[in-house]
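For this depiction, one protein chain was excluded, whereas all remaining protein chains were kept in their positions.
This part shows chain A:
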Amino acid sequence: MTDAAELRRRTHELLAAHPPAGTERLEFLRARFDAGLAWVHFPEGLGGLGVPRSLQAVVDAELAAAGAPDNDPRRIGIGLGMAAPTILQYGTEEQKRRFLRPLWTGEEVWCQLFSEPGAGSDLAALGTRAVREGEDWVVNGQKVWTSSAHLARWAILIARTDPDVPKHRGITYFLCDMTDPGVEVRPLRQITGEAEFNEVFLTDVRIPDSRRLGEVGDGWRVAQTTLNNERVAIGGMRLPREGGMIGPVSRTWRERPELRTHDLHQRLLRLWVEAEVARLTGERLRQQLVAGQPGPEGAGMKLAFARLNQEISGLEVELRGEEGLLYDDWTMRRPELVDFTGRDAGYRYLRSKGNSIEGGTSEVLLNIVAERVLGLPAEPRTDKDVAWKDLAR
């Protein structure tokens, strides 16, 4: 029985054996993983102790108080949030032992090769092909909107292994070595001027069958674990009043009375109210989760924040008047971390346009709410029983 007290004891043991002040960062992180204190809900031997996830906070608080280094989770979000739970659920023992430790310590960065130019909202229609040759799979195709691809050592990849069956059934899930000579990563410049994302071209990339995750043809089901965890990772944050996009514009309003107009005032107050109510909705959702009564409200949060971010940042560009004609910097850069509320108003306005596209378009999310929450009839599915190779494209 491992409870909070036992976790505290183990954490103090780790700190005693590896005092943060005198230990190299990576060495400390490896020791923490081996002590089962990395992600306590993972099994023993794989960085955890098989205890409830809620107990992680106990460990994190003790380590933070001791000034221990963390694994910079924002930099390795795709590995932690998406690859790791999928490998845990579907990986072989060998795969779990090989990949999870360097993933968690950040020694090996992961990226996600899912979206394609021809498969966005309809991800299951993807056309990247994987063909079996002896003990290997040979992969050809193009992926897009891949963050961290230029930093990544490994990728989670879904590819078509059987074009003769309907689209959901012919997909297989792989762990792809990003150093393979057939992998070419090109920055994808966005409307903001920078390139957070990449295009990834796969040409005769050889993946050993031992790096297949799950059964052949079962990749769509495996990918659901990845995508469901993406949605878990979003939300759950506790925001103070004016904590989001409404913060910068409110400060500008207060500090720059010369910019104020009556029209902008009315619009600002409306958006301030909506932002505060959206914050309360997020807080209510969080309280429901803590109380063990998760509601369907989360499905709507992303919709609300996308629209508000866009409207608020658009208002701010207008508020700035002549300055709104300017932009801070169009230099093509490769930011490692993205802050939607960072930089200037023009950047925020342009970047927030992506909020209603990335991670599920607002239009698809409205369908999901209508069908799964309200129980309205599903969209007609004309492709359900058609072999992938016969689909219109």
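Definition applied: a contact is a pair of C-beta atoms (placed from the backbone, for glycine too) under 8 Å apart; a residue touches a chain by one contact, two chains touch by 3 or more; residues count from 1.
As a working rule, contacts and distances are computed from a predicted model.
*Asks:* Can you pick, from "Helicase", "Universal stress protein", "Leucine-binding protein domain-containing protein" or "Acyl-CoA dehydrogenase", the UniProt protein name of the chain not displayed?
*Replies:* This omitted chain is identified in its UniProt record as "Acyl-CoA dehydrogenase".
*Asks:* Out of A:R9, A:R53, A:R97 or A:R270, which is the one that touches the chain we can't see?
*Replies:* Checking each option in A:R9, A:R53, A:R97 or A:R270, the one touching the absent chain turns out to be A:R270.
*Asks:* Among the options A:Q142, A:N229 or A:N367, which residue touches the chain absent from this view?
*Replies:* Touching the chain that is not displayed is residue A:N367.
*Asks:* Check each of A:T23, A:T281 or A:T341 against the chain that is not shown and name the one that touches it.
*Replies:* A:T281
*Asks:* Tell me where the left-out chain touches chain A, residue by residue.
*Replies:* Touch set of chain A with respect to the missing chain: 238, 240-241, 250, 253-254, 257, 260-262, 265-266, 268-270, 272-274, 276-278, 280-281, 283-284, 287-288, 291, 293, 297, 300, 303-304, 363, 366-367, 369-371, 373-379.
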